[in-house]
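The excerpt is restricted to a subset of chains, each kept in its original location.
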Amino acid sequence: MKVSIIGASGYTGSELMRILMNHPQVELAHLTARSLAGEIIAEHFPIFTGYLENKTFVEMDLDQIKKDSDVVFICLPHGHSMSMAKELLGSVKVIDMGADFRIKDINTYEKTYQVDQLAPELVDQAVYGLTEFYREDIQNAELIANPGCFSTNALLALMPLVKNNLIDPQSIIFDAKTGISGAGRSANVDNLLAELGNSFKVYNPLGHRHIPEIEQELNFQSSDPTMIQFTPQLLPTERGIYSSIYANASQETSTEALHDLYKDFYAGEKFIHILAPGQFPNLKAVKGSNHCHLQIQFDERTKRILVFSSLDNLMKGASGQAVQNMNLMFNFEESLGLESSGLMP
Amino acid sequence: MKVSIIGASGYTGSELMRILMNHPQVELAHLTARSLAGEIIAEHFPIFTGYLENKTFVEMDLDQIKKDSDVVFICLPHGHSMSMAKELLGSVKVIDMGADFRIKDINTYEKTYQVDQLAPELVDQAVYGLTEFYREDIQNAELIANPGCFSTNALLALMPLVKNNLIDPQSIIFDAKTGISGAGRSANVDNLLAELGNSFKVYNPLGHRHIPEIEQELNFQSSDPTMIQFTPQLLPTERGIYSSIYANASQETSTEALHDLYKDFYAGEKFIHILAPGQFPNLKAVKGSNHCHLQIQFDERTKRILVFSSLDNLMKGASGQAVQNMNLMFNFEESLGLESSGLMP
Amino acid sequence: MKVSIIGASGYTGSELMRILMNHPQVELAHLTARSLAGEIIAEHFPIFTGYLENKTFVEMDLDQIKKDSDVVFICLPHGHSMSMAKELLGSVKVIDMGADFRIKDINTYEKTYQVDQLAPELVDQAVYGLTEFYREDIQNAELIANPGCFSTNALLALMPLVKNNLIDPQSIIFDAKTGISGAGRSANVDNLLAELGNSFKVYNPLGHRHIPEIEQELNFQSSDPTMIQFTPQLLPTERGIYSSIYANASQETSTEALHDLYKDFYAGEKFIHILAPGQFPNLKAVKGSNHCHLQIQFDERTKRILVFSSLDNLMKGASGQAVQNMNLMFNFEESLGLESSGLMP
């Protein structure tokens, strides 16, 4: 199968290449990067030494891409995928790594991202690529709106509670910490190692753009509307998301009961793991892998439910989940190419 | 003035030495460390090269310490200071860096720390060393119970809200992240760089021992009892505490109004800073300093008040505040020896 | 094929498990760890969640291991493998991760490691597992002495020069920097994150035990005896070795000529890469992979040859190379289970 990546020189693009170059069913076709066209990829990203050795970044040529590809991953900032997807669909399947098709309500999309929705006819057709929840739709999809990294982290952690009405849906607090690759690969003094090394800081605590995406998906499952308090924070490390999630229990429960619920809910899932009682997620344990580690606790004193959720923002939070979706769309084993564990020490 | 430190080879002890060796009014007397007695301090802690060059750690000799000291800092795990303080008081002033005298309710202390209170007669005499709130008591104190690092962080952030009844006192969530020096200086596989480097993880999320300390101090100021949800988490860096604090506003308010309130509340305080709107604390900015940086926001959507609070766990969270208290007890300028800013980059 | 690991709870042991649990030809049998016997491995090493889920560490039972295994990896400190290998050989093949069989000269071994050589009859039989240089011997070996991490790094970098008499063999300087996992997984105050975070330091610069091992292997290829100056240094990161190697050129040469030589020398090698001129190894590019990245330069001004060499101390420097050797010993594809690239960002 032939795969092209538009915008291959950013972090989600390079992560897709890292996964797909070892995927037994995939041949990489066009790997576009406007500013680096003609450069040898392995000299730019040294992890590809010995893998993509002589392959170069190329200019984007949509006509050629349509001819040479079965599926195209679009790794561009929001606003760029709408017209591109219109042109590609019909010829190839499309997995959009950006936000253009995640929000079903067009007003909400336009208000949140401050751009016009140029492909409203595709919004309903697009399948939200949260694999564990839309598996069947994904198998038949032509266009995937791959979820945001924070959204994946929040939704995997909260869905069992929301679907079962176990929490006050207005009480959710999502305190999330991300590695710096979430900020993308652009020259910015604020993201220098000299600035961020050993730092920790909150950014944009009230208005992060993943809020409507998370609330949309929770609301699809919740009997009452949800409202999340979302605080994104930057960790001084390259990758990973770790969140501490708080919600008021709607009824007395127990840690044991919640464990049973989550284990049932995610039974058979290869990438979602409920850790043993007393074991808490460790960010590093999921780095480089497509796994999500969860721990759940009921605090008898405060009557709150706490969920701790950890995943790799570039894997299950972006490119790993996208490949998981691709596998479904092409009837491959869902975990193909995604077998690696995290790396410790 | 002569100062002795009991337990000088841990991180709060070495931080006291770092501050006091440059303090213009202080001469260091006994620096005890049982397991390192006789060793040259500067060979063990290389930052002291050129400062304490020939000074060695010594065995603890309380009689001699009483003769040779005006004030003694006790840097030992909880449970050890009670009898020691009894013996020292009368001859010298005592600043206890541990938890033995922080909790006024003896049952609560004994239940929390799983030891007997051996000096109940000293508990009321001990002044809780949260400098900005007990300044006058500290000036006259013989015995200081120096606050816990998390407690200082939480209390400085929450006091203006609690004292002014601006939040639901049962709704407080204290999501705190600490550098690893908070775990102390003992050989432990879990705290190796190979284990913790690039990691992030929660530990003991429901039962941290600073909860009763924080609630005690908030309750002294609150018309209704407070209950805090406290989640301690480990950052992959050496020092610093950063917390995101959430509480339901008891009435409509605004970020501006809250800024005014905090600026009034902490007017004239040299070490407490309300950052400009839009500027968020950065952990690194306070490292090595005695400052606490605060940012406050009202979320109109969720009706919550958010406070972000950052300080150095070894400075304002421990040894820096202890020296601030010592300065008050001996009528020195309160900031003497504590003038340094953080270090960036 | 059945594989057992003796001493599976250290870093080389856990790295072997990480590789082998996804190896298509391997079934893990005994995973011994004295102090952790009975504990679930995945609760101790969270990267194994979802992989070794219910497997536990076990006590070592050599008789049972002989029955249940085709090959045994011994991951113990030097001094322990000699008698163990004697007992195991005949029944199973053995790959010793330690130093016991690396040094052919028994006096040198005993002097260097301060223990008696208890199995002198096995020393000659043991094949030094530097795969690229002893491939045929390894295919027929019953006992592998897997090379030290620094030794592998130095030898891969220097062999083309030494074999071709391009340098003064007495002029070699090996300035090597290693991630902290090289120090092993034992409780030690010096290796705490609070101590090592953001640090850099040399240790034991004149007498590292890998010196005789490196010189032995160089001398096998050199017409004149070699002498290396070896300076080991600790990087504040978990894994990886990076070295800068200096030697006086024995004759005028050029960077281009050296590149040609190295490319020839390592032609067809899957794991050894000569980077393009102007591109220098980046430690991170090889982390988690079995690759070694090399850059070579001739300095016309100083007439020195410089080699920069980077690999992952736990992979090509230990467990990865050991699996590469195991693959050869059992006629599998040499790179089986070792296909992963490094991880960036």
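We call the chains A, B and C, going by the order they appear; numbering starts again at 1 in every chain.
Rule of thumb we're sticking to: contacts are C-beta pairs under 8 Å (C-beta built on N, C-alpha and C of every residue); 3 or more make two chains touch, one makes a residue touch a chain.
None of these values were measured; they are calculated from a predicted model.
Undergrad: Could you tell me how many identical protein chains the full complex contains, when just 3 are shown?
TA: 4
One rule holds for everything that comes next: only the chains that are shown with their structure count from here on.
Undergrad: What chain lies closest to the overall centre, CA atoms only?
TA: Central chain: A.
Undergrad: Same residues or different residues where subunit A meets subunit C? The copies count as same if more than half of the interface numbers are shared.
TA: Mostly same residues: over half of the interface numbers shared.
Undergrad: Write the angle of the rotation needed to overlay subunit A on subunit B, where the fit uses Cα atoms and the result is rounded to the nearest 5°.
TA: In degrees, rounded to 5: 180.
Undergrad: State, to the nearest whole Å, the distance from the C-alpha centre of subunit B to the C-alpha centre of subunit C.
TA: Centres of subunit B and subunit C (C-alpha means) sit 45 Å apart.
Undergrad: Which integer distance in Å separates the CA centroid of subunit A from that of subunit C?
TA: From the centre of subunit A to the centre of subunit C is 36 Å.
Undergrad: Please set out, as single numbers or ranges, the residues of subunit B touching at least two other chains.
TA: 194-195, 197-198, 236-238
Undergrad: Mind pulling up the subunit B residues that touch subunit A in the complex?
TA: It comes out as residues 173, 175, 177, 194-195, 197-203, 205-206, 227, 229, 231, 233, 235-238, 240, 242, 244, 246, 280-284, 287, 295, 297, 299, 301-302, 304, 306, 308, 310, 344-345.
Undergrad: Taking the complex as given, what residues does subunit A use to touch subunit C?
TA: For this pair, the touching residues of subunit A are 11, 14, 18, 21-22, 40, 43, 45-51, 180-181, 185, 197-198, 238-239, 270-271, 273, 275-276, 279, 281-282, 285, 287-289, 291, 293, 314, 339-345.
Undergrad: Per the contact definition, I'd like the list of subunit B residues that touch subunit C in the complex.
TA: Subunit B residues touching subunit C: 11, 179-181, 183, 185-189, 191-198, 236-239.
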